[in-house]
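First the structure, in the form of structure tokens, and then the observations on it.
Take a look at chain A:
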Amino acid sequence: MTVIFGIAAGLALVGALGVVLSQRTLYSALSLVVNMVSLAVLFLLLDAQFLAAVQIIVYAGAVMVLFVFIIALLSPGAEERVHPLEVRLLLGGLAAVVFTLVIGRLTLNGITVAGNGRLHGGLGPFAPTVVNAHGQVQTLGEQLFTTYLLPFEVTSLLLLVAAVGAVYLSKRRRPLL
Partner candidate 1 sequence: MTWPILAVLLLVPLGGALLILGLPGSRPRLIRICLIAVTAATLGLSVVMLVYFLAVPGSAASRLSGRANGQSLSQVHSPVTFQFQEQLSWLHTSSSLSQFHPAFNEGNNAFNQAGPPPINFSFHLGVDGLAVWLITLAALLFLVAAVVLSRKEERLKAFAVLMLLSEVGVIGVLTSLDLVLFYFFWEAALIPLYFIMIGWGDERRGRSALKFIIYTVAGSLFMLLAILGVYFITGAQTSVYTFDVPTLIAAQSFVSTTHATTFSLFGHSFPAMNPQDWLFLAFALAFAIKVPLVPFHSWLPDAYTSGKTPFLVFFAGIVSKLGAFGFIRYNLTLFPQASHLFQPLMMGLAVASILYGALAALAQSDVKRTVAYASISHLGFVVLGIFTLNIDGIDGSIIQMVNHGIVIAALFICVGIFEARFATRSLRDLGGLAKTMPVMAGMFLVVALAGLGMPLLNSFVGEFLILLGAFQVSPVWAVVASLGVILACWYMLRMYQGLTQGPLRAPGGPDESSVIAQAVGRFGRIDLGPVELVALVPLVALMVLIGVYPGPIIRYSRFSAAQYSQAVARGTVASPAARQVTTPADGQGRGR
Partner candidate 2 sequence: MSGMFPGFLILSAALFAIGAVGVLVRRNPLVVFMSIELMLNAANLALITYARYTDTMAGQIFALFVIAVAASEVVVGLALITGVYRSGRRLDLDELSEMSE
């Protein structure tokens, strides 16, 4: 399990770096796909099977296809070069390292984990065993349509607005900028 985590995490990191550092946009997109898939694996490790599936379907599938499609459409090519020693990149990298170290310190020392492998403080009713017994998708669905109904509906509205907005923006009416 730790091995799977190690491989997946390593791939995710490589994918992420690939996104940022690739000189061609298409490579970035492909790196992102690698990252997404690795994350889906990690989700599986975290007993979030449904989300892993959604991750593959929505992200690696729909979103990334859209990206690649746009890249192909616009074919921007290697329009910019990222110098590894660019000041901004160096600073950003430094900040990223510091950020990671801080979070790492916080997670390693700040928040202790009890012997049962769970966090201190209140535990919820949704232990993985319970959820799996009831069914992952069922639990999620029940929650979504009862407790989180309002956010769910709002999100659906948001998707609608986004769809309308995208259509509006894509219409050839007048130069946007």
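The set was built so that all candidates are chains of the complex that A comes from, given by their letters.
The definition used in the following text is that a contact is a pair of C-beta atoms (placed from the backbone, for glycine too) under 8 Å apart; a residue touches a chain by one contact, two chains touch by 3 or more; residues count from 1.
Quantities reported herein were computed from a predicted structural model and do not represent experimental measurements.
Engineer: Pick the candidate that touches chain A in this complex from 1 or 2.
Structural biologist: The touching one is 2.
Engineer: Which of the residues in chain A end up touching candidate 2 in this complex?
Structural biologist: Touching candidate 2 from chain A are residues 1-2, 5, 9, 12-13, 16-17, 19-20, 22, 25, 28-29, 32, 35-36, 39, 42-43, 45-48, 50-51, 54-55, 58-59, 62-63, 66-67, 70-71, 73-74, 76, 79-80, 82, 86, 88-89, 92-93, 95-97, 99-100, 103-104, 107-108, 113, 116-119, 121-128, 130-131, 139-140, 143-144, 148, 151-152, 155, 158-159, 161-163, 165-167, 169-170, 172, 175-177.
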